[in-house]
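On to chain A.
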Amino acid sequence: MIAGISIYEILTVTSILFFIGVYGFITRKNLISILMSIELILNASVINFVVINKYLYPDMLQGVFFSIFIIAVAAAETALAVSIIINLYRQIASVEVKDTEIMKY
Partner candidate 1 sequence: MDFTYVILIPLIPLAAFLLLGIFNQKIKPAVSGYIGVAGLSASAALSFYTAYQYFFVGGKVDGVYQTFVEKTTWMNFTDTLAIDMGILIDPISVMMLIVVSIVSLMVHIYSRGYMKGDDGYTRFFAFLGLFSFSMFGLVLATNLFQIYIFWELVGVSSYLLIGYYYTKTSAVAAAKKAFIVTRFADLGFLIGILIIGYYTGTYDFETLNNPEGSAILSWSSTSFMGLSFLTWALILIFMGGAGKSAMFPLHIWLPDAMEGPTPVSALIHAATMVVAGVYLVARLFPMYYFIEDGFALNIVAYVGGFSSLFAAIIAITQTDIKRVLAFSTMSQLGYMMMALGVSGYDGHEGVGYMASMFHLFTHAMFKALLFLGAGSVIHAVHSNYLKDMGGLRKYMPITNITFLIAALAIAGVFPLSGFWSKDEILVAAFEHNKLLYFVGVFVAGLTAFYMFRLYFGIFWGKDTQYKHVPHESPISMTLPLMLLAFISIVGGFIPFSELITADRAGFEAHLNIPLAIVATVVGLTGIGLAYVFYKKENDLADRFANAFGPFYKWASNKFYFDEIYMFVTKKIIFKRIAWPIAFFDKKYVDGTMEGIGNKTVVISEKIKGMQSGKVQDYAFGFIAGVVVLAMVFIYLWTN
Partner candidate 2 sequence: MDILSLFVIVPVLTILILGFTKGLKQARIVSMVGSIIQLGMSINLIFAYFKERKINEEIMVFTKDYVWFEQFNIHYAIGVDGISVALLLLTSIVVLAGVFISWKTDDLPKEFFISLLVLSTGVYGFFISIDLFTMFVFYEIAVIPMYLLIGIWGSGPKEYSAMKLTLMLMGASAVLLVGVLGIYFNSNADGGALTFNILEIAQVNIPFEAQKLFFPLTFIGFAVLGALFPFHTWSPDGHASAPTAVSMLHAGVLMKLGGYGVFRVAMFLLPAGAMHWDWFFIILAATGVIYGAFGALKQTDLKYINAYSSVSHLGMVLFALLMLNKTAWNGALMQSLSHGFMTALFFALIGMIYGRTHTRDITKLGGLLKVIPFISAIYVIAGLASLGLPGFSGFVAEMNIFVGAFQNEGMFYRIATILSVSAIVVTAVYILRVVGIMLMGQVKNKEYLELQDATWYETTGILLLLIPIIGMGVAPLWLSDMLLESIQPFIQGVL
């Protein structure tokens, strides 16, 4: 609980963060940028978990636990995604989304 700052302000910030992530995810053409946008989305939700836990249910810890889970999963996921991207780069020498359409119908 941070004095002087209400839950609404923090949630506003995380919402902005989330939608920046979404915007980035939809509009970026570069796979790495897309990955970074996903991270933004995840982080926004992590903050939400922690904040809601702290402000609404101060005597419980599930939210905090869950945020740790998400961080772990995000790390693993990033590692996986990056390795896929590197492999892709080796194959087609590009990390642009438009170049990865060869499997399309």
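Candidate entries met the following condition: all candidates are chains of the complex that A comes from, given by their letters.
Please note the rule applied: a residue touches a chain if its C-beta (ideal position, glycine included) is under 8 Å from a C-beta of that chain, and two chains touch if they have at least 3 such contacts; residues count from 1.
Because the structure is a prediction, the values reported are computed rather than measured.
Here chain A touches, in this complex, candidate 1 (chosen among 1 or 2). Contacts from chain A toward candidate 1 in the complex involve residues 22, 25-28, 34, 97, 101, 103-105.
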